[in-house]
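Here it is, the structure, as structure tokens.
With one protein chain held back, the other chains of the complex are shown just where they sit.
And now, chain A:
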Amino acid sequence: MTTVVSAAEEFVPPSAPDFWQPLVGEGAFAITRSMIVMVLVTIGLAVVMMLVTRRLAVVPGRGQFRLEGVYGLVRNSIGRDIIGTDHFRPYVPLLFTLFTLILLNNLMGIIPPVQFPTMSRIGFPLALALGVYVVYLVAGVRRRGLGGFLKNLVPSGLPFWVVPVVFVLELVTFLVTRPVTLTLRLFGNMFAGHILLLLFALGGEYLLLNGEGLLKLVSIPAFLMFILFSAFEILIAFLQAYVFILLASVYIAEVYADDH
């Protein structure tokens, strides 16, 4: 990391440029570290999932049992309970993809030797949020038609002069707020979490190398905090993956809700 190298005398706290790590090329289409992580995670997930589900037994082995645990959480606790028993089945692949992809990418933020959270680069959460966006828009229009879909945005029984205002607000919510918040929530959590880890790691390192006398000892609590927050990040990694598909399910469920 550039800051560490140049921080021989003065401590430079970690900041946004630390997340820009092009490996090949430069500019808008440079191949970055986070791209490599994303591709590796995708390949890893694809291989593991295909292998484990190739021979599924009614009485599960250890690998299948764990996979079923994750699948059951996504399928039953989120898909079925939120979208509803009648409509959840077509969305299970989407939710399962999102959950496993986000969870593993988030965990990459603390798993050595990668230790870089893919989702701290906003392009990736945006890509996933766009996926959800397309799915719930298509589902909504397909269910009610474009007119019905637009009409359904406004709850019935409002005074006529409120209707245009509510319509615009709801439309903005539907088209802009939801995908943006979905993206920013995941991005922000992973970004901030990683900055915090960097701060403890780099700060501890700086104190150890450049601290004077007893100040070097302060690096010990800094490193302890790094370990503690790494453990905390595991919780965040899971929680953000969970929240992402939870909200995706809520948005999809709204398509099937009969009244607003």
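Everything that follows uses one rule, which is that a residue touches a chain if its C-beta (ideal position, glycine included) is under 8 Å from a C-beta of that chain, and two chains touch if they have at least 3 such contacts; residues count from 1.
Simple rule for what comes next: contacts and distances are computed from a predicted model.
When one chain of this assembly is omitted, its UniProt record names it as which of these: "Sugar ABC transporter substrate-binding protein", "ATP synthase subunit b", "Metalloprotease TldD" or "Cytochrome c oxidase subunit 1"?
"ATP synthase subunit b"
So one chain is hidden, and I want to know which residue out of A:Leu94, A:Ala139, A:Leu182 or A:Ile236 touches that hidden chain in the complete assembly.
Result: among the candidates, A:Leu94 touches the missing chain.
Please output the residues of chain A touching the missing chain, sorted low to high.
That gives, for chain A, the contact residues 1-2, 5-6, 16-17, 19-20, 22, 26-32, 34-35, 38-39, 41-42, 45-46, 49-50, 53-54, 56-58, 67-68, 71, 89, 92-94, 96-97, 100-101, 120-128, 130-131, 184, 187, 191.
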